[in-house]
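First, the structure itself, so that you have it in front of you.
Shown here: the complex without one of its protein chains, the others still in place.
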Amino acid sequence: MEALVLERKDELSLRDFPQIDRDEAVLGPRDVRIKLHTVGICGSDVHYYTHGRIGPFVVNAPMILGHEASGTVIETGSEVTTLKPGDRVCMEPGIPDPNSRATRLGLYNIDPAVRFWATPPVHGILRPTCVHPEAFTFKLPDNVSFAEAAMVEPLAVGVHAATKARIRPGDIGVVLGAGPIGLVTALSALAAGCARVYVTDLAEKKLEIAASLSPAIIPVHAARESITDRVKAETGGWGADVVFEATGAPKAAAGVFEPLAPGGCVVMIGGQPDPISYDAGAAMVREARVENIFRYAHVFPRCVSMLASGAIDVKPLITRTFDFKDSVRAFEIAASAPPADVKMQIELPQ
Amino acid sequence: MEALVLERKDELSLRDFPQIDRDEAVLGPRDVRIKLHTVGICGSDVHYYTHGRIGPFVVNAPMILGHEASGTVIETGSEVTTLKPGDRVCMEPGIPDPNSRATRLGLYNIDPAVRFWATPPVHGILRPTCVHPEAFTFKLPDNVSFAEAAMVEPLAVGVHAATKARIRPGDIGVVLGAGPIGLVTALSALAAGCARVYVTDLAEKKLEIAASLSPAIIPVHAARESITDRVKAETGGWGADVVFEATGAPKAAAGVFEPLAPGGCVVMIGGQPDPISYDAGAAMVREARVENIFRYAHVFPRCVSMLASGAIDVKPLITRTFDFKDSVRAFEIAASAPPADVKMQIELPQ
Amino acid sequence: MEALVLERKDELSLRDFPQIDRDEAVLGPRDVRIKLHTVGICGSDVHYYTHGRIGPFVVNAPMILGHEASGTVIETGSEVTTLKPGDRVCMEPGIPDPNSRATRLGLYNIDPAVRFWATPPVHGILRPTCVHPEAFTFKLPDNVSFAEAAMVEPLAVGVHAATKARIRPGDIGVVLGAGPIGLVTALSALAAGCARVYVTDLAEKKLEIAASLSPAIIPVHAARESITDRVKAETGGWGADVVFEATGAPKAAAGVFEPLAPGGCVVMIGGQPDPISYDAGAAMVREARVENIFRYAHVFPRCVSMLASGAIDVKPLITRTFDFKDSVRAFEIAASAPPADVKMQIELPQ
Partner (left out) sequence: MEALVLERKDELSLRDFPQIDRDEAVLGPRDVRIKLHTVGICGSDVHYYTHGRIGPFVVNAPMILGHEASGTVIETGSEVTTLKPGDRVCMEPGIPDPNSRATRLGLYNIDPAVRFWATPPVHGILRPTCVHPEAFTFKLPDNVSFAEAAMVEPLAVGVHAATKARIRPGDIGVVLGAGPIGLVTALSALAAGCARVYVTDLAEKKLEIAASLSPAIIPVHAARESITDRVKAETGGWGADVVFEATGAPKAAAGVFEPLAPGGCVVMIGGQPDPISYDAGAAMVREARVENIFRYAHVFPRCVSMLASGAIDVKPLITRTFDFKDSVRAFEIAASAPPADVKMQIELPQ
């Protein structure tokens, strides 16, 4: 099976990877076999390519990349009831231990035993086919394209963040950071009830893209204008009901409470390798609630429903598409900073 | 002051009402005086007209009608800080006792001492001016019209219902009843995160209006199709996450649990004069949560923000507008069943 | 294997039941084999004995009774990690499908596929040994006796009800009904934060037992005194924050909103075979939240912790203990109305 393999830091190759054929020869009773159609390139894929590791996860052996995926079911296990060959699907990349305490409680995303595509030592899915559990494979309605479906994985982060924020209709939101995750979070916050969402960034181009997504998204250039002053001026001094930290930058994270209203909620989305500064006094006088999120749980079918009904439109975020044979070049482009692109995707031959 | 007065059951007159001038001669320090611009006709106004009472509230003396209103501030009390003459505003019609236990807890809508416009013995606002507390008067942005602003009151019921439901993004909703409250509830449920909302009714015309509001609203004719079968068929047998009862009809209310998913929520909006039938077994096997709502609290400024940003559009619901001088005729039309209209409004001379 | 078998309605026998030996000959990798020690007699066991059915569940073939149990692990499957032979344990009687949608969401108690001991066609555990999944078998600390541990199952209903009520410290509670479930609910409500709990019943003896459990439990004889008047008099007219319906009597259920405070919560515990009367108006003016519960989920280890720490003491509820050889007589006594006993238990030979 030909796959996009990260041989080691800085070295990618598109080559045969026979081990996968052996590993996935047999289909479990609750599994399905999927022909991949579209795979998005995530910042984490690029980071493994350029750094060879993310925190404690180190690429010690050749690993197939890719975890944002859609495709078509081509074979089903003996006990599968909700899918059949020919079904168009998207897939959740993390598979938990169904018997773990966290999973039983419904918190499968924080089960330490979760196996996640393209996270060493688990292979990703930039390859022709894969085997996956029925329970984490979701059928697509006809009006959701493979390209949109491959956006469900990043969108799920935003939808999970908006869910944990417990947004009430008419809330005022702030999203710090207009990268791909910041943008899906802004869209999710609007879909979840925010009246409007202020999005900050330092890159003009990213703010333009943000502003183009909805008239209810208000771009704020973080170096030229204080988000706190802006939000307070436009809320009678009250502040934002929800602030999403989606930069992963310690400096931005240190200021999350400033634009927050009394009784408001901060959602920490951006990963932080080191401890950050926390303004406990500012948090206290507002009685802020802080939700720290890790990936997502239970939101894939919700995302599919929202794409199908038009509640969320991710198509403007898909800015470039490559053929599978050009995968290595796609990653080279994705790794060259700073991209005007939001999301690049790779299409596999059908 | 000329006002639309319900003299007694079935008798309306547009006439001078001097008592109001005397009552409102003096402005309190935290009050504002408002020149009314637009007033919507609510089903409760019509019900007082045609029945002379609603439950325990009986019209025993001539009463001015109207409680869905927008206008312009023309005078402010000495301690008012957030409004000034010339501000365009909408007003919340219920004024609670600020010292009651419910109000202190933030539950002012269920304060038994609340005084509500056009609920005997409190007069409504189908008249040139009124005096109102600053705290329940909300400034309008330039892009929200007086007509839209007078829709905030009914919209608030829908937004409050959606808030109490604690909708999560991607939920599937059902609204029983496509009257004005059913429609604003459907719009609110979508704005609050529902991927799609099924709306039922027995009147074809109402379902057409519902369907025209959004592609994510799915009309279901309650006499021709089972809402339960339809929802289950389109959710893999799971059911709806939220069911809103907005008919006030005992028969519809008796079936609220049927289309509900495990762990789902029912919101009872429609008033019921008598006890209804409650299928405790069906509620139990789903561990249903039931929220019973009464008017709204804290949502007027949220509604204004959502109208301003386009998160909710109520303009299609405003189907007819009358001059104040034609108020009596407007009520006669509104009282003639069944109206193809959703919301009729009355404009006062400026 | 000798077992207490309900041959058919009204006919019990203590006799050999070879089928179970065959069914449980092989231990799954995640299962444990348990030597039963103590089994409580539940009202549902008695109801199957005296009526041959509960709602749709009909005893069509001989069935072993019993589902409130504790015992000792005597064998473990190959993948079991948290238990070992010799561990004293209690067991959750319902086993869900781990792959169902409800179970994945953490709502395993409302998974329609759940298999529950002593619910036709699933056998109960009034027999020497049983095989059970590790995930639903909970180790006991040394200071929790087998008798207390066999009380965890009914206690779990009360703790689940108190959890769903989201009791806040200092709440005032009402429990309608002083049967075994009413009593464990009262204890759970106090442990969960209620300052005091009013318990109603029509049986003087049951109220005496209730009052003996804690000085914070206040007995109210429902035929001699209005619970609403009493609660309102002692809360400055405000009412109770939480009302638990634990009678299963339609008449009691019809009045659940009367003693409830504005913004309060009603928890429906008692099963109701038919639809009940629901005072929608009373629910609405209070904006009551109603939680309908079904058994319990995730609370067994919580109950064990509370018994161990003394947060809840169930020992006074265990009023009589029989030898296994006297099981049939124990059921005959339990079926003779009305028992002064709260909970009868059966001890198996060790």
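By letter and in written order, the chains are A, B and C; residue numbering begins at 1 in each of them.
Convention: a residue touches a chain if its C-beta (ideal position, glycine included) is under 8 Å from a C-beta of that chain, and two chains touch if they have at least 3 such contacts.
Predicted model only: the values in this text are computed from it and were never measured.
The chain omitted from view is touched by exactly one of C:193, C:250 or C:271, namely C:193. Within the complete assembly, A:288 is the residue of A:4, A:222, A:288 or A:317 that touches the hidden chain. The residue touching the chain not shown here, chosen from C:19, C:50, C:82 or C:350, is C:82.
Within the set C:27, C:211 or C:311, the residue that contacts the chain not displayed is C:311. Of the candidate positions C:303, C:318 or C:342, contact with the unshown chain belongs to C:303. Interface residues of subunit B with the unshown chain, by the touch rule above, are 30, 98-99, 103-108, 135, 298. Taking the complete complex into account, residues 82, 159, 162-163, 166-172, 188, 190-196, 215-216, 236, 299, 301-303, 305-306, 308-311 of subunit C touch the chain not shown.
The omitted chain makes contact with subunit A at the following residues, 55, 101-102, 105, 107, 109-112, 164, 238, 253-254, 262-263, 268, 271-273, 275-281, 283-294.
Throughout what follows, only the chains that are shown with their structure count from here on.
Two copies of one chain, subunit A and subunit B, touch each other, and the residues they use overlap strongly: the shared fraction of interface numbers exceeds half.
Taking each chain's centre as the average of its CA atoms, subunit A and subunit C sit 43 Å apart.
Rounded to whole angstrom, the centroid-to-centroid distance between subunit A and subunit B, based on C-alpha atoms, equals 39 Å. Annotation for subunit C: residues touching 2 or more other chains are 105, 107.
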